[in-house]
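Sharing a structure with you now.
Complex shown without one protein chain; remaining protein chains in place.
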Amino acid sequence: MDSDVETVRRTAALARLEITDEEAERLGPQFARILAAFRVLASLDVEGAEAMTHASGEESVLRADEERPSLPVDAALSNAPRRVDDFYGVPKTIGGDG
Amino acid sequence: MSADAATLAAAVARGERGARSVVAEALERIEAGDDAVRAFYRVDRDAALARAEALDARVAAGEDVGPLAGVPVALKGNMCLEGSEAHCGSRVLAGYRPPYTATFVRRLLDAGAVVVGMTNMDEFAMGSSGENSAYGVARNPWDPERTPGGSSAGSAAAVAAGFVPLALGSDTGGSVRQPASFCGISGFKPTYGRVSRYGLIAYGSSLDQVAPLARSVRDLELLFEAISGRDPLDSTCIDDDPVRPLEGEGLAGKRVGVPREYLSDDLDAGVRARVDAALETLGQLGAEVVPVSLPHTEHAVPAYYVVATAEASSNLARYDGVRYGLRAPGDGSLQGMIAATRDAGFGDEVKRRILLGTYVLSSGYYDAWYGRAQRVRGLIARDFARAFEEVDFVAGPTSPTPAFRLGELIEDPVAMYLSDVLTVPVSLAGLPAVSVPCGTTDVALPVGLQLVGRRLADAELLAAARTYQEATEHHLARPQGVPA
Partner (left out) sequence: MSAWETIIGLEVHCQLKTRTKLFCGCRNEFGAPPNSHTCPVCTGQPGALPVLNEEALALALRAAVALGCDVAPRSKFDRKNYFYCDLPKGYQVSQYDEPYCTGGGIDVGEGRFVRLTRIHLEEDAGKAIHDRGDSTLVDLNRAGVPLIESVTEADMRSADEAYAYLTAIKEIFRFAGVSDCDMEKGSLRCDVNVSVHREGEPWGTKVELKNLNSFRNVRDAIEHEVERQIDVIESGGEVVQETRLFDAERGTTRTMRSKEDEHDYRYFPEPDLPPVYVDAETVAAIRASLPELPAARRARYVAELGLSEYDAGVLTSALDVADFFEVTASACGDPKAAANWVANDLMAALGEADASGSAPRDLGTLRVRPEGLAELIGLVAKGTLNVAAARKCLRAMLETGKDAATLVSEMGLEQVSDTGEVERWVRDALAGQEKAVADIKAGNTKAIGAIIGPVMKASGGRANPGLVRETVLRLVAEEH
């Protein structure tokens, strides 16, 4: 198995992208080309460079613990692909975050 | 629209012209021309006319209806207006009607603007040509065989085609500046945090900015003032008042730095010639044009694509078929449904970017890719900070080429990414930048001059761009068939 295709498969599973064999074969080489083009990052000396994780100000932003109106339940569920009573309905699943 | 937004709004406010007639004219132009341009995926004719009539009634009653009174505006398909389908060019959001209105859209409405419709875009703003859309590809009014640029393809095309005087786009890595450049109009990406992102459907959260498009810088200023300013619903929004335009001249005595890295040999000759001429004009207008260096420019594209796709991989995780949008049944299990929905809902480019973003965050690759890209981002921001110790503005081309042909780059993602080389460094640094027309090439394609300002110096930057624009006539050029 081609390792780029394998990388694409593994990453796709993590991203919950159900890709077909055909897609994996197509995306694998593209993915490899993109990573190759970006390898220039690896050659740069980043020692002492500060990571920039946020683009705006450096102070806490807080809101008061005050209630704001919630959506009416019909509005909240208005786009739901499947509504069961006042719930979102999804395929039966057991518990857990798996 | 022949008149600019400022003129229209003033006429409506004084009762010299009805908002209804202004809006009706825009709707007629769209109806007549959009089959060819395909700027809009949705035109809200009845709602727009009803709103215009209501504005006219208020004007007649002596009310001040705001600085954008009766001005028709187009919204990009990633902007939330309650009840108005915002599908982001994606199948996964087909039929999605937001249950709320974005802060900046609310402000537009409060300023008296009339939303006439929603525009086509690259899916989730991922693209530089508008071709990555599940709902049709917008055309460049200057040449229908060419792209209007992307991802704010429809918004730029709608202004260039004269359908509307104003449109909103969003700019993550150049998605407003590059289409403005390709379409011969003006586009402005504010300092990150100047405009609330609440209600802008996210692509790369630390980079996204709502960005105005217009035919003139003056109109950009008008629109920017209406939508900017603090918003308690967006923690990354800067705690400051709306940005008022600076009156008067903005170039005399300023220093303008031209990064030598931006004038590489890869630059299209026609672009180079127009930009050189524009730089000369800046000098004639009293600016001192000097060379500067932004040494990490070549690292900007990879750093940008790593950061933006990492954020996107997470931002797009919510499209799981549970609460809104598409649901594909899959194998009948929950996780099978989620995977099938995402497979059916996302196009190729979005999948590529989700894969890339997932990969650079995954265990074992984080430090080498995402962690490193964040540091490179810091270096790029530092490059700009150092340049801005010497100069007031940085200038150069917005894009290395004029509008390319539809289909030309779509099969080559890497080449498409590299075409963003002049816009993404600014995005990474969170700085304000504007693209203004600076002429056309030999084959009559517009070229854009990009001016970059210091963080928070949005008003100064726009004043400088306006000074250049009012001394030249490039922004008055129109594609064939579009009235001046």
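Miscellaneous remarks
Residue numbering begins at 1 within each chain, and the chains themselves are lettered A and B in the order written.
Simple rule for what comes next: contacts are C-beta pairs under 8 Å (C-beta built on N, C-alpha and C of every residue); 3 or more make two chains touch, one makes a residue touch a chain.
What you see is a predicted model; the values in this text were computed from it and never measured.
From the options B:18, B:66 or B:98, the residue with contact to the chain not on display is B:98.
Panel shows subunit B; residues 78-80, 86, 88, 93, 96, 98-100, 102, 197-202, 204-206, 232-236, 310-311, 313-314, 316-320, 322-324, 334-335, 338, 358, 361-363, 366, 370 of it touch the chain omitted from the view. The missing chain lies against subunit A, touching residues 14, 16, 53-71, 73, 76-77, 82, 84-98.
One rule holds in what follows: only the chains that are shown with their structure count from here on.
Centroid to centroid, with C-alpha atoms defining each point, subunit A and subunit B lie 23 Å apart. Of all the residues in subunit A, the ones that touch subunit B in their complex are 7-8, 11-12, 14-19, 23, 27, 30-31, 33-35, 37-38, 40-42, 44, 46, 49-57, 61, 63, 71, 75-76, 78-82, 88, 90-93, 98. Contacts from subunit B toward subunit A in the complex involve residues 95-97, 99-100, 192-193, 206-207, 232, 235-239, 296, 298-299, 301-303, 305-306, 313, 317, 320-327, 329-330, 332-340, 342-343, 346, 348, 351-352, 354-356, 358-359, 362, 368-369, 371-379, 381-382, 413-414, 417-418, 428, 430.
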